[in-house]
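Missing here: one protein chain of the complex. Every other protein chain is in place.
As written, the chain order gives the labels A, B and C, with residue 1 at the start of each chain.
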């Protein structure tokens, strides 16, 4: 067993806790169809208890947990057991999101547990300084998202994207860099990938769109086009 | 819709993060069979990502989350969305376990969210003083478990059980009282129910038993017998 | 030794982390002079490292910590040792402020430690439901401050003040009730005490006033007048 291969550019459909059940499944199935038709890896995050259903009903997307705890099977009442989400179908996980920050010791341990299970790690940083520190842990993907821009509809500017790429790759050459601050339109996606991000993704731009399924398609095809 | 009815005495199979996947399912199915054959409510907890499978494969046990966050659908990346676990089949949830403690504001909000979804609340207290404070929030069940006894194989003594019952019922008459400190044998279960607990439960006494399935059966029948 | 006696109405000068050093000391000295001249207890909070200086330079105010941890002397690196703040002169402490929330177990333990040292406990609640739960722990003062109003300049309405008083006193007769949501003028103070609060207090209304020393005096005298 090894980790799932990531085709760049990649796109992350990250509905956070906005969606669950049928509505989430519908969007995940659309993502699955797009992943079959385009040369792009699509990650789909889901609340823990939705992972199994999404996994059962899709084939081509990379099912992704929103977080895992760095615990071994044992006590850990109320914590997120890596083995449980993995067996439910998650082949990747976010870590250290601004809404679920981790201490150094926790993040180090969580990445180790993900590596043991061959889960792709998407680790969040909210400044270039933090991205550099996290790069020493060699995660698969670093998401650089200045906290102050989350949900504002403002994207990172060109120099920020370039600087983050450099800072990360200098420390960990194989780590991919995701840029997703303020992505709210297909144009934002196109621009971000064109500027050199290995991947991007979206939350509110999709779940709050008039037609989320259409917006998802527009963004994914924009990512594909930006790469040509 | 209303909350699931609880037949007393009740028994909680709480494997925490010790089990997941097949091994957990096997035990849950045994619990399901016991719940069909005996006049007793059996709660089965599971890691979040296992809830859906356990729910699909059982009929009579009360599927129970180990924790929920007091959030509404929205951001909450990495948090436990109540709607998600409910739709995966959980009809009850633990809250404020010593391994996942909550602030006053968080617990108040989590109980409100569980009530909105008609999920049974099992709230943990680690002293009589704390049990009394929590009783003012009128949860469905209070689990009184002196923190220092968790996992030691020492049960709460008679006067502790009696005093907790009194303290809780005085504040919230309808709240059931669960006692589960150091339950490691069927005899412990018999004794605890005989002493007046509305319910009990077990973690390591079952998952670390030579034959967990047999131990589960012994404990459940002991609870039934103690009630006659 | 017993706890310091509280004269009602009381007033809490709570500059949080806005002030330190000389600027804080100046305000504390003014508070001290007011406490000597008026029949009112004045609590002055200070950052931990400022407690000693404030205590050395005042006689009549009640020096108050912003928080203590429920620990005994021992490890606790980085935590707030109750004995340390007590010996530096603090005779009271806030607990469970919305900016430093505590779990049930932590709050229970912190109140116990404060009681052992005869420190007055000012425990925060952000809803009537929470205030009632906290009242079972019989703190000396409960501060009812709906979180959503903190720092907005909106005060709690009449019925909120009355209901909180009733809810708290019903559970713990001797607990004093402080109301401080959105106090930004001397009129707010007058109104709040007139409506039946045992005490009130202020942060930004004072530290951001053009003349903080004058505002402090206006508020304290308003509290005194409201009581006549």
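Please note the rule applied: a residue touches a chain if its C-beta (ideal position, glycine included) is under 8 Å from a C-beta of that chain, and two chains touch if they have at least 3 such contacts.
Note that the coordinates shown come from a computational prediction; the quantities given were computed from them, not determined experimentally.
*Asks:* What chains on display are touched by the one that is not shown?
*Replies:* Hidden chain, whole complex, touched shown chains: A, C.
*Asks:* Going by the contact rule already stated, which one of A:103, A:159, A:174 or A:228 would touch the omitted chain in the full complex?
*Replies:* Per the contact definition at the top, the residue touching the missing chain is A:103.
*Asks:* Could you tell me which of C:10, C:38, C:94 or C:190 touches the chain that is not displayed?
*Replies:* Once the missing chain is taken into account, the touching residue is C:94.
*Asks:* Which one touches the absent chain: A:23, A:130 or A:166?
*Replies:* With A:23, A:130 or A:166 as choices, the missing chain is touched by A:130.
*Asks:* Under the stated touch rule, tell me which residues of chain C contact the chain that is not displayed.
*Replies:* Chain C touches the missing chain through residues 14, 16-21, 47-53, 65-67, 71, 73-81, 83-85, 87-88, 90, 94, 97-100, 151, 203.
*Asks:* Give me the chain A residues in contact with the hidden chain, please.
*Replies:* So the residues of chain A touching the unseen chain are 96, 98, 101-108, 125-127, 129-130, 132-137, 147, 171.
Note that only the chains that are shown with their structure count from here on.
*Asks:* How is the touch graph of the chains shaped: line, ring, star, complete or other?
*Replies:* Graph shape, chains as nodes and touching pairs as edges: a line.
*Asks:* Indicate the whole-number Å distance between the mean C-alpha point of chain A and the mean C-alpha point of chain C.
*Replies:* Inter-chain centre distance comes to 44 Å.
*Asks:* Could you list the positions in chain A whose residues touch two or more of the other chains?
*Replies:* none
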